[in-house]
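Read through the structure below, which is laid out as structure tokens, and then see the notes.
Every protein chain except one is present and positioned as in the full complex.
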Amino acid sequence: MSKEAQLSIAERDFILEALCENVRLDGRKPDDYRPLNISFGEEYGHVKLQLGKTNIIVRISAEVTKPREDRPFDGLFNINLELSAMGSPAWENGRTNDIEAYATNILDRIIRHSNALDTESLCILKGVSCWSIRADVHIIDYDGNITDAACIAVMAGLQHFRRPDAVVRDGRVIVYGVEQRVPVPLNITHKPLSVTFQTYNDSKHVIVDATLKEEQAAEGDIVIGMNSAGDVCYLSKYAGAPADAMAIVNKTNVAWEKVKEINAAIEKVLQADLAKRAKIGMADESRAENDRLVQIE
Amino acid sequence: MVGPIASLSQLHRSDGSASYKCPATGYSILGAVNGPIELPARRDALKPEEATVEVFVKPGTTTGGVGERYIEGILRSVLGKIVLGREKGFPRRGVVITLAIVGGENVARGDNYLTILPALLHTGLLAMISASVPLSMTFSATLLGVTEDGDIVRDPSPTAAKAAVSLHVFAFSSKNHLLLNESEGRFGFDTWEYVRERALSICQGETTASADGDVAMGEGTASASVSGFIRETVEDQIYSDYAYKLDSI
């Protein structure tokens, strides 16, 4: 299996020594995220996210399927993350690797298992049909911290996505196209995000949103998943050097601040996009009216 | 008609990349090329004398299936043929082309991939140019549908493509060779030849006047042709890459 280029000893020492003086390679503070840029495509639920040089595209899609036998009232929701050679030359197409399994697991736990998307609201007709929502994460440029970036992108996508309206009439499900009925937003119960910390020098230095180089130099990581209300829905300290318990407690506060900040940023771009869409919609409508007027004349 | 939009070298990690959007069909593709690159897992398949070209197509909202494997085979045979795989540094190594469908409808199981094929081909070509992979030629491709009335529709949307009697994809090299043809539906050879002429004029912008002397409108000029578009895209990139030199002159 191919590998990412190893960090040289000099680079590693440089990163560690700089951290001792509270300086990071790109001049950030330990608790700073890289510049975050979220934009939406033409389709609903198409998110383009840039976190520094980490670049992600998320697409949300919906289709009508049969619910699971044991859960007739629930819809389906899946997050699909597949790494391809586009993100990094070290990743081989069609082969799973550790990062993929790791990131998928965290996304599943933070977003799916915390029931951020209310799957019961996806039920159309008990035991017969329900919506299956699918989030596809494409990592197109990898420069560290894909879990946070993917988490933000998926949550932004779920809030942006609109599924076609469906009603039940005489035991039949009628799905209305986007042109016929205003599509429906998904029912989001809360907005959890992940915040990943890397620890250095026996957890004396803990930084947020590491780049690829900083990740390679790190001793261990702490992932905290929480929502704007401050509920922790995921916490992990997998491998690597032991971390100071107090550091985790302290960083939870940092994480909360970050989650609130990022959720506010998502909200802002969402509103901007909605306003833009409304404007286009109005323009279309008035054009249609004009056409009609012309016809009458 | 709105032409396609493309740009080169947007990504940082891969050796070359390109994005391509075709408003007529609604598809938007992102391509990345890594090469020459070691392929340790494919040691048996590596050829001692030339580069191994690998293509991977990643659908936007589903998991890849048999349809992707099929289209990868076609893309590999076309793109692999134009790579000069015996240049220094390429033998025994791989050129890995990854194409992600980031916008547009899904191609359903068992559906033909023809509607998306030109976009995939162009993205692959531009990404290889961006990665400076040595090529023997460039090419341009187009999708044409023949409707029930016998009209030829350029770049039909997925719904229009479903209604068409036959669908044709042509790719012509920069020197007018027919590099690829995929035709499906029900048609006679005369229809095919007529469609081929039309495709050639769309791709290469040649004024191939038909017998009655009418010239396809708007496609006659070089800049409106698909090959002209490919050239302009690459020129734009070169212009911005060498902006520092241009300023100093």
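Letters A and B mark the chains in the order given here, with residues in each chain numbered from 1 onward.
Simple rule for what comes next: a residue touches a chain if its C-beta (ideal position, glycine included) is under 8 Å from a C-beta of that chain, and two chains touch if they have at least 3 such contacts.
Assume contacts and distances are computed from a predicted model.
Enquirer: Pick, from "Vacuolar protein sorting-associated protein 17", "PHOSPHATIDYLINOSITOL GLYCAN-RELATED", "LSM complex subunit LSM3" or "Ribosomal RNA-processing protein 43", the protein name that UniProt gives for the chain of this complex that is not shown.
Expert: "Ribosomal RNA-processing protein 43"
Enquirer: So which of B:Ala100, B:Leu179 or B:Ile202 would be touching the chain we can't see?
Expert: Answer from the full complex: B:Leu179 touches the omitted chain.
Enquirer: Of the residues in chain B, which ones touch the absent chain?
Expert: On the chain B side, contact with the omitted chain comes from 50, 65-67, 69-70, 72-74, 77-78, 81, 84-86, 108-112, 136-137, 162, 173, 175-189, 192-193, 196.
Enquirer: Which parts of chain A face the unshown chain closely enough to count as touching?
Expert: Its contact residues with the unshown chain are 64-66, 125, 128-129, 166, 170-180.
We take it that only the chains that are shown with their structure count from here on.
Enquirer: Which integer distance in Å separates the CA centroid of chain A from that of chain B?
Expert: A distance of 31 Å separates the two centres.
Enquirer: Applying the document's contact rule, which stretches of chain B touch chain A when the two form their complex?
Expert: So the residues of chain B touching chain A come out as 11-15, 17, 28, 30, 32, 34, 37-41, 54, 56, 58, 60-64, 96, 98, 100, 102-103, 106.
Enquirer: Going by the contact rule set out above, which residues of chain A touch chain B in the complex?
Expert: Where chain A meets chain B, its residues are 1-2, 41-43, 46, 53, 55, 57, 59, 61, 80, 82, 84-89, 92-95, 134, 136, 138, 140-143.
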